[in-house]
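Yeah, one chain of the complex is gone here, protein chain that is, but the others are all in their spots.
Our next item is subunit A:
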Amino acid sequence: MKETSTGTRTTVVAHGVFRWPRMLSPTGDAGDAIFRSLLFCCALLIVLLLAAMIAAMAYRARPSFAQFGFDFLWGRSWNPVEGEFGALPFIYGTVVSSLIALILSVPLSLGIAIFLVEQAPKGIARPIAFLVDLLAAIPSVVYGLWGIFVLAPFVREELGPPLQGLFGWTPFFRGTITGIGMLTGGIILAIMITPIISAVVRDVLAAVPMAQREAALALGATKWETTRVVLANGAPGILGAVILGLGRAIGETMAVTMVIGNRPQISLSLFDPAYTIASVIANEFTEATGDLYLSALIELGLILFLVTFIINALARLLVWSVARRTQPARV
């Protein structure tokens, strides 16, 4: 069969052989070309969707931006009645509650994953892994209810008083303990992100070549030292898992709303109520009347995007630097 196909131009010659543009099909196979373009569309769709969301939110946030400008970012007052809106208490609440969650969850998740991969016999590892995965499937509103009825009273009566007794001299554990506040919100988040982080870390550790362990053991390393070798090997993957967990913590809405106290204030004390960006949007969006109010909430949504983006970027930088240090071959 004779064909004439030059560059990106497609020509159908007299006896009718159809050719796709070379750009789409370097191999010249049309089926592959269709497959390739379908996949490309999928990827493009996500990018377009994200761009469309950001554009729409930026557009709808104009009244608030026009009114407050960058003061919105560090404004501390949130008063729908007077039309004063500031984002700082919400940014603070989002970042701090997520940090508490990470501080509590990362060691726990690592412990679970290391136990399941390195130590536990199969008969125990399987059911435990299953239960941890099950935790991830519980709807967040159920976590919230459990938070109100079990965790909040626990913090108020069992956990809070001894903490205050030991650390009451620091600004972090002062004030009345109602059981509802930043600490309870952070603990709920920690419980919610633990299954995600531990599941991913588990897979990461399982993917570390057995040869690494064998080499370490052969050199006379103890179980503990071997585990450290394995962890170092999986460090980038582990950081990735932490980022995933952090993403969930930052965006989590229902469960946090139910236990954090929903008060737009910046207080160092972890017993005091706080507020997160996701929570205030969920709480006030349905009844927000007036353009300024609505646009302030939308601008908060944009800021949530931004906060997530910055934290993700920082974490990725961290991954790169760690990866460069531990295993230069892989970069």
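By our rule, contacts are C-beta pairs under 8 Å (C-beta built on N, C-alpha and C of every residue); 3 or more make two chains touch, one makes a residue touch a chain; residues count from 1.
To be clear about the criterion, contacts and distances are computed from a predicted model.
Undergrad: Would you kindly match the missing chain to its UniProt protein name, picking from "Xanthine dehydrogenase small subunit", "Phosphate-binding protein", "N-methylglutamate synthase subunit A" or "ABC-type polar-amino-acid transporter"?
TA: So, among "Xanthine dehydrogenase small subunit", "Phosphate-binding protein", "N-methylglutamate synthase subunit A" or "ABC-type polar-amino-acid transporter", the name matching the hidden chain's UniProt entry is "Phosphate-binding protein".
Undergrad: Which one, A:P107, A:P127 or A:P153, makes contact with the chain that was left out?
TA: A:P153
Undergrad: So that we can see where the missing chain sits, which residues of subunit A does it touch?
TA: Residues 12, 15-18, 30-31, 34, 77-82, 145, 148-149, 152-153, 156, 176, 178-181, 257-258, 261-264, 273, 275, 279, 282-290 of subunit A touch the chain absent from view.
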